[in-house]
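One structure coming up, written as C-alpha cells, with questions to follow.
What you see is the complex with one protein chain gone and the rest in place.
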Amino acid sequence: MTDNLLILPIFAHLLTAILLIFAWSHINLQRVISLFGHFMALVLSLHLFSKTWKAGILTMQAGGWKAPFGITFVSDTFSATFVVLTAIAGLAVGIFSTVSVTKARMQFGYFAISHFLMMGLNGAFLTGDIFNLYVWFEIVIISSFVLMTLAGKKPQMEGAIKYVAMNMLASTVFLTAIAILYGLTGTLNMADLSLKVAQIEKKELVSVTSLLFFVGFGIKSAVFPLYFWLPSSYHTPPSAIAATFGGLLTKMGVYAMMRTFTLVFVPDAFTQHVLIACAILTLFTGAMGALNKTSIRRMFSYLIICHIGFMIGGLGLHTHVALAAVVFYLIHDIIVKTNLFLATGIIHKIRGSTDIRRLGGLYEEYPKLSLLMAIIFFSMVGIPPLSGFWPKIGLFQSSLDQRSYILLAAFILASFFTLYIIAKMWSEVFWKDLPKRPEETNEFTELPFFKQTLLIVPVVGLALVSLYIGLGAENIMIISNRIATNMIDTGYYLDAVLNK
Amino acid sequence: MEYLLIFLIGLLYSSGIYLMLRKSMVKLLLGLILLGNGANILIFLMGDIAKGQPPIIPRDASIFTQMYADPVPQSLILTAIVISFGLQSFAIILLKRVYQMTKSDNLDTLNTHEIDI
Amino acid sequence: MQSTILKTATNYLLPLLLLFSVFILLRGHYESGGGFVGGLVASIAFVLHSFAYGLERTQKLLKYPPKSFIPVGLLLSFMSGVLPMFGGKAYMTGVWSSEPLPVIGLVGSALFFDIGVFIVVIGVTLTILFTISESIDQ
Partner (left out) sequence: MILAVLSGFLAALILAFSGKLFRGRLSVLLGLLPLSIFNYFLYFFPDISAGKVITFSYRWIPSLGINLDFRLDGLSMLFVMLITGIGALIYFYAASYLEGHKFLDRFYAYLSLFMGSMLGLVLADNTLLIFIFWELTSISSFFLIGFNNDNAESRKSALMALAITGCGGFFLLASFVLMGIATQTYSIGQMLAAPGFLKEQPAYELVLFFLFVGSFSKSAQFPFHFWLPGAMKAPTPVSAYLHSATMVKAGIYLLARFSPLLGDHLLWTNTLMITGGFTMLYAAAHSVFKKDLKSILAYSTISALGMLVFLIGIGTRYAIVAAAAFILVHALYKAGLFLITGIIDHEAGTRNIDKLGGLRKWFPLVALAGLLAALSSAGVPLTFGFIGKDLIYEATLHTQDFFRYTLTPLALITNILLLYAGFSTGIRPFAGSIPENLSKGPLHPSLSPLLWIPPLILGGLSIFFGLLPYVPDQLLVSHAASSIYGSYIFLPLKIWHGFNLTLLLSAVTIVAGAALYFLYRPATASAATQYWLQWFSPQHLTEWTGEKTRLFAYHYTKMLQNGYLRSYILTITVFLIGLIGYRFFSTVDLRVNTSGFTEIRFFEFVVFAITVIATITTVFTNSRLTAIVSMSIIGLSICLIYVYYGAPDLAMTQFTIDTLTVVLFVLVLYRLPQYLINSNRKMKLRDGLVAFSFGTLISLITLQALISPANKEISRFYADNAYLLAKGKNVVNVILVDFRGADTMVETMVLTIAALGVYSLLKLNVKPTDKD
C-alpha cells in the first residue's frame, strides 16, 4: 500500500522554497510564505505522525516500483517523530528568523535555503534507501554551506572553509561505504540490505563496511575524534542559523547512525566497543572543551558534542532500554538545543555580545526572560523533572546492566560538568552585575513590541514543548519504547517495506 | 583491468588525502575533487564491468539479448558527479571569497577567532 | 575576446547547439543523453554567445535572468512527479501517452521531468558562470 501522505512534509518545504525563489527580493512576501510553509509542514507532519502511530509503518514506493527496485519512502514511528520535531524546531526558527535575520540575508535567499534544509532533513528521515539518504544528506550539507556563508564576515568564512572541507570528506567516506555495500549486496534499499547483509558469508567485511559508515556519520554527528568542524564553525553564523544547525544537523548524523546500526547492521562486539569508547571520549572532550569557554555560543557548541556522547553511548550499549533512552534524548535534545541557540540570540540582541566577560545583570533587568531561560538551561542539564533527566535513567540503567562502568563514569562526569558549566554561566551572565562598557546599545528594547514578541514567542513555545517532554515524560517514553522495540525487532519494518 | 582500476582508486584516494593535508586552499579543493573521482571509480568497479556494451537496449529489441554493463552504478555515479559538481563549484567560489577577505591561500592563517579560553 | 570570427561562428552555432541540446534531451530515453547533458550543452551555447557578444547581450537574449529559470524547471519536474498523485498513484509514477509521437517517441511524465531537469541545469550553470564573470569584470 502506497501512501502519498508520507512525502507531503517534504513537498511542503520544497514548494515553499520554489515559491520563495520566485519571490526572490520581496522580503515581506517571503516572510509570509516561509511562515505559511513552516506551518503547513507542521500540520502535515503531525498528521503523518498520528497516522503512523495508529496505522503502523507507512510506505510510499516512489514511481510505483515496488521495493527493493524503486526508492522507498518509509514512515515508521522513528522517522515520523523526527519529522514532527523538525517541523516544530523549524517553525520556531522560522518565526524567530523573521525578525532576527538581517535584510541582506533575506534578500539573498535565506528563507529559500532554510526551507531546502528542512526539506533535506525530512527527506533524510523518511527515505528507506541508502543512496537516497546520501542524496538528502548532500541537500542538507549544501544548504548548510550556503547558510553558513550567507553574508558572512571573515570569521564566518574561515569557519565555513573548515566546515565545508570536513563535511565533504564525510560525504566521500559515506559514498565509499555505500559503494562497497552495494558491491557486497547488490541492493540499496535499506530493508533489503538488512536481509542481504544477514546472508553474506564474509561477515568481517560487512563489519569493516559498517565502520566506514560509522566514520562517515561520525563526522556528521561530531563524535570524537571526528568533531573538529563543529567548534570551528558553529559559533559564527547568526543565531537563527546556529539554532537550526545546533538543534538538527548533528542529530541527523545520529539518526542515520541509529538507523544503519539497528536496521542494516547489527553491531558486533567490536563495533559496540568502538561506539562506547568513542562515546566516552566524546563526553569527556565536549565537557573539557566547554569548561573554559568565555563565549557562550562556543560553550554551547562544545556541549552539543558532549551530549552527542550520551546518544552514541546508548547506541553502543544497544539494549532496548538504552535505545529507548537515546531516542528520548534525541527528542529532548533537538528541542532544547534549538531553543538554546535562539535564547542566545535574544541575549545577543539585548547585550550585543555573547562573551561572558561582557555580559551580566540579566536577572535583574529581565526576570521573566531569565526564568524562561532557566527552564531551557536546566532542561538541558537534566534537572529532574525537566526533559534532559529522563533519558539518563535509561542510560545509567543499561550501562550498569552491561557493566560498562567507564561509560557510566563518563555519563556522570558529563552530567556533572554540564551542570557546573551551566550554573557557572548562569552566575556570570544572569547574576553578576553588568560590567561597565563604553557603548550600551540594547537592540532588543529598540525593537517594536510586535517584533519583540516574534522573538520571544518561539523561545516560549519551545520551552513549553520541553516542559511537556519533561512533565509528560510518560507519553514520550511510550513513543521511545515503541521505536526501540522496532529497532530491536526489525521484522515490522521489513514486512512493511518488502511485503506490500 | 580491475587491478589497474583498484590501483587507481588507491592512488586517487591517497593523492586526495595528501593534497587535503597541505596548507593551500586550492590543494584542499583539488584533493576533494580527486577523492570524488576515486569514489566514482569505486562505485563503477562495484558493478560488473563489461567492455563495450552500454546498458542501452538495442533498437530492434525490447530486452537485452547480450551482456551489458551494470546500469545501477552508472546512474549512481551520474548523480554523484552532478552533486559533487554543485558542491565543488560552491567550494571554488567560497575559496575565492575567502581569498578576497584574507588575501591568502594559506589555510593556517584562517584562525582569527579560533582559540580562546 | 570579441573577435569577428567568433561572433559570426556563434551566430550559427547558437541555434545549432540549442537544437542539438534539445535533441540530446529528447532522445535521452532511448539513446545516451538526457536532460542533464542537454542542459549543459545548451548552457555552453549561451556561454559561447557571451564570449562573443559580451554578457549583456546574452542576458538580453535570454530576456529573464538565468536565476529565474531555476524555479520554473524545479516546478516542472516537481509537478511531473506530483500529477500521478492526484490519480491516487505513488509520487513519480510514470504516466504515458498511448500513441508515440515522431522523433520523441512516447510522451510520458518522465519526459517532462527530464525537461524540468534541463531547464534547471541551464539556470544553474548560467547563474554560476554569469555571476562569476560579472564579479571578475568589476
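Labels for the chains are A, B and C, by order of writing; each one numbers its residues from 1.
The working rule: a contact is a pair of C-beta atoms (placed from the backbone, for glycine too) under 8 Å apart; a residue touches a chain by one contact, two chains touch by 3 or more.
Model, not experiment: these values are computed from the prediction.
Note that the absent chain touches A, B, C when the full complex is taken as a whole. The residue touching the chain not shown here, chosen from A:K51, A:K432 or A:K451, is A:K432. Residues 28-37, 40-41, 44, 67, 70, 73-74, 77-78, 81, 91-92, 94, 96, 105-106, 108, 110, 113-114, 116-117, 120-121, 123-125, 127-129, 131-136 of chain C touch the missing chain (whole complex, contact as defined above). Taking the complete complex into account, residues 1-15, 17-24, 26-28, 30, 33-34, 37-38, 40-42, 44-59, 62-64, 68-72, 74-75, 77-79, 81-83, 85-90, 92-97, 99, 105-108, 110-111, 114-115, 117 of chain B touch the chain not shown. Against the chain not displayed here, chain A makes contact via residues 14, 21, 62-63, 65, 68-71, 73, 102, 104, 107-109, 112-113, 116, 119-120, 123, 127, 131-132, 135-136, 138-139, 142-143, 145-146, 149-154, 161-162, 165-166, 169, 173, 176, 180, 182-188, 196, 201-202, 204-205, 207-209, 211-212, 214-215, 219, 225-226, 228-229, 231-232, 238, 270, 274, 285, 287-289, 291-292, 302, 363, 367, 371, 378, 383-385, 389-390, 392-394, 396-397, 400-401, 408, 412, 415-416, 419-420, 423-424, 427, 430-433, 473-474, 477-478, 481.
Simple rule for what comes next: only the chains that are shown with their structure count from here on.
Viewed as a contact network, the protein chains are fully connected, with every chain touching every other. Highest inter-chain contact count (C-beta pairs) belongs to A-B.
Inter-chain centre distance (chain A to chain C, centres taken as mean C-alpha positions): 37 Å.
Mean C-alpha position of chain A lies 28 Å from that of chain B.
For the pair chain B and chain C, the distance between mean C-alpha positions equals 24 Å. Residue positions of chain C in touch with at least two other chains are not found.
Chain A meets chain B in the complex at residues 131, 135, 138, 141-142, 145-146, 149, 153-155, 157-158, 160-162, 164-165, 168-169, 171-172, 175-176, 178-180, 182-183, 188, 232, 236, 292-295, 298. Of all residues in chain C, those touching chain A in their complex are 67-68, 70-71, 74-75, 78, 82, 84-85, 89-94. Residue ranges on chain B touching chain C, taken from their complex, read 54, 56, 78, 82, 86, 89, 93.
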